[in-house]
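A single protein chain has been omitted; all remaining protein chains appear in their positions.
First chain written, first letter: the chains are A, B and C, and each begins at residue 1.
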Amino acid sequence: MNTHVINLNPVAAPHAQTGESVSAVMLKVLLALVPATFYAFWLFGAPSFWLWLITIASAAAGEAACLRMGKREVMPQLRDGSAILTGWLLALSLPPWAPWWIGVVGGLFATTLGKQVFGGIGNNLFNPAMIARIALLVSFPVQMTYWVVPNVAPNLFDGLLITLGHTPIPDAMSSATLLGHAKTDLARGVDLLHTSLPGHAFNWVGARVGSLGETSAWLIAAGGVALIFMRVISWHIPVAMLLALAVPAAIGHHENPARYLDATTHLMSGGAMLGAFFIATDYVTSPNTKWGQLVFGAGCGLLTWVIRTYGGYPEGVAFAVLLMNALTPAIDRLVKPRVYGRTYGGKPISAEKGKRS
Amino acid sequence: MLMPIVSVMFLGLFLGVILGYAAKVFAVEGDALVGEIQGMMPGTNCGQCSFPGCAGAAVAIVKGEAAPDCCPGGGKALAEAIAAKLGVSLDLSALADAGPKAATVDETICIGCARCYKVCPTDAIMGAAKQIHSVLQDACTACGNCTEQCPTGAIGMQPIPVTLDNWNWPKPVLA
Amino acid sequence: MSEFLILLISTALVNNVVLVKFLGLCPFMGVSKKLDSSFGMGLATTFVITLASGACWALEHYLLAPLGLNYLRILTFILVIAAAVQFIEMVVRKMTPELYRTLGIYLPLITTNCAVLGLPLLNVQQSHGFVMSVTYGFGSSVGFTLVLTMFAGLRERLALAKVPETFEGAPVSFVLASLLALSFMGFAGLKLG
Partner (left out) sequence: MGLRDFLFGISWGVHPDDHKRPAADQALRVLPMPRHLYVPLLQHAGRPAKPIVHEGDHVLRGQLIATVQGNVSAPVHAPASGRIIKVGEIPAPHASGLGFPGIVIETDAEQRSVPADLVSDPFALSPEQIAERVAAAGVVGLGGATFPSAIKFALGLRLKVDTLIVNGGECEPYLSSDDRIMRDCAADVVDGIRLVMRAIGAGQALVGIENNKPEAITAMKTAAESFPEVKIRPVPARYPMGSDKQLIQMLTGREVPSNARAATVGVLVHNVSTCAMVSRAVRTGMPLIERIVTVNGGAIAQPGNVLAPIGTPVQDLIDFCGLKAGHEKPARMVLGGPMMGMTLPNGDVPIIKGCGGVLALDANEAELPKTTACIRCGSCVNACPMGLLPLEMAARIRKSDYKAAEELAIDDCIACGCCAYACPSHIPLAQMFNHAKGELWSREKQAKRNERIKNLSAARQARLERDARERAEAAAKRKAARAAQQAAEKNSANSGEASA
């Protein structure tokens, strides 16, 4: 029996692995976004398609550049699709006919300052897409609030010219989103009952003014529910967020319909659905325990309603998600699952409690 | 012209009185920290940390001149305890991980001169005159006093061999 | 009551002393390594600011204004603040030696925290009454504590991240602080009622 050389780094258990992989998860999320996106392309025509393409390309380019500068291999991390997903979500939250450089600046900002600075996937503390959208909203308010009436779809080539800023956008086409309209009217003292909502402001099917992600609420919700059944996301955050948005809205509307929009308007308009199913449920920046996710979702919903009703900006989802991202470490610290055999405080349970439970 | 000087002087006086009174109410006796840290040290005064004994090292650590992991005898356990006491975060991976060492006697050249166990701070060496000596690995802090005494160089520092008891899964290197 | 609440919300969130007025940045960056010590620091600062706001208002109203010594305002304010900080340092050293050790140099440095001097001066500038200035001071310091604790939670999470070497330590914390400030802009223009 010769003594064998000591193996200091053997292969450890388990020797079986799940078939799931990061790129598979990201692919499922991208697929869930496809229906809403293509419906939006159909609504707003080619410029939105080019803007979507440019945003994704610049997001991926930003990630690739940072990875190469950090001397880490580029292709595997790009192939896992997280940069594409970030770019896609950002594109969904931009005005459809925004100029090309909005997409480029947003995409680069999202992946470099939003994610790679903190160390790549899994390390960022704020949702990259939303950070980029807020940065753009704050720095280029005009381009970021320039909405277009749907169903006026120039062909592919003209669309490219519009996105590149060559042909100016006729004024007749521009209009305000429902939330924006409500905010300005309230500011002017006209209460909600007498305000004249533009024809396209609210449309059940979703053919209305707003960014790509704001239009087809139904399709986005369908994509989100599909993700829940594919077990990519859990129901806790979306349900908590939509409830926390609808309940105060309903109470407010019941108390003073002139002052507060009703629950369905809040849910169907703006980025509520996109925020609840795709942005707030971003793995990296949301808590990973069930109760934590419920608290996180409720926080997002409530803050969205507060900012939409009282805040300075018409759309509050992005800010709400970012503020709750900032609170996620605190939530993770306070809300922990009960360890088997221990109380919530972490102390071992007594034998009697063990027998009874 | 006089008013500003007088008012500021009175204000200072008034606040001084309050602080003087408060200082007496909240008096705290000397810094018990040095004593606590010295209590944690092995207390063998072996000098491997280049300070005069454990008391010297404790004072240096509290003053911040020495890092919490400057005591090789105490190893990681002591370093972590001191870092926790000081509320300082400590990167332990930097601790030279050549693995703990212990003195071992080479039976072939030990002449039993009994000089080594006289200087061992923890009585880790067993032996009698003209008998072959041996080291209790468990009590040896690898301070090296014995190696200087040994005329034939029979006693030396060897890393503690890896056995099933102290073998541990390595930390996987992550992407 | 609601008017008090509105002032509290507006000072704590809408024009937050750290993320909107950019006062008190050095302890904000220095202490926020650990959540517990930063919450302790927040409480200490809240105590000092609230005490200082009240005392400085009284000082301004009863001493400096009648005697026309307004040019001595900063000197006397700093004197009061330094005394308050000395007092709180003794209390913390006696009550929680653990917190005293972790805060270390940052506890006496509350004196130099520009928010601590800034707020009483703002009170005087906006000529708040006594209750108003104490609320203003208290609200702003609650905002300071809230943001400091949030930022500390984020930095604790960041300490576990694989930050590239060039950004290790302060640079990434500054980027993080700027992103936090960006998300706090959501409260801009928030008017309750």
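Note that in this section a contact is a pair of C-beta atoms (placed from the backbone, for glycine too) under 8 Å apart; a residue touches a chain by one contact, two chains touch by 3 or more.
Just so it is clear, the structure is predicted and the values come from calculations on it, not from any experiment.
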_If I'm reading the header right, one chain is hidden. Which shown chains does it touch across the whole complex?_
A, B, C
*May I ask which residue of A:Met75, A:Ala187 or A:Ala351 touches the chain that does not appear here?*
A:Ala351
*Write the list of chain C residues that the hidden chain touches.*
159-160, 162
*List the chain B residues touching the unshown chain?*
40-45, 73-78, 80-81, 84, 91-93, 100, 121-124, 138-139, 141, 162-164, 166-172, 174-175
*asked:* What does the interface between chain A and the hidden chain look like in terms of residue numbers?
replied: 1, 3-8, 10-18, 20-22, 24-25, 76-77, 80, 82, 120-123, 234, 283-284, 288-289, 332, 336-342, 346, 348-351, 353-355, 357
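The rule is simple: only the chains that are shown with their structure count from here on.
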*Just say which it is for the chain contacts: an open line, a closed ring, a star, complete, or other.*
complete
*Specify the chain most distant from chain B by Cα centroid.*
A
*Most contacts: which chain pair?*
A-C
_Approximate Å spacing (C-alpha centroids) for the pair chain A, chain B_ = 52
*If you average the Cα atoms of chain B and of chain C to get two centres, how far apart are those centres in Å?*
39
*Averaging only over C-alpha atoms, locate the centres of chain A and chain C and give their separation in whole Å.*
33
*asked:* Where in chain B do residues touch two or more of the other chains?
replied: none
*Residues of chain C that touch two or more other chains: which are they?*
none
_In the complex with chain A, residue positions of chain B that touch it_ = 162, 167, 169-170, 172
*Sort out for me which residues of chain B touch chain C in the complex.*
3-4, 7-8, 11-12, 15, 18-19, 22-23, 26-28, 33, 86-87, 89
_Per the contact definition, I'd like the list of chain A residues that touch chain C in the complex._
70, 113-114, 116-120, 122-123, 125-126, 131, 134-135, 138, 303, 306-307, 310-313, 316, 318-320, 322-323, 325-330, 333
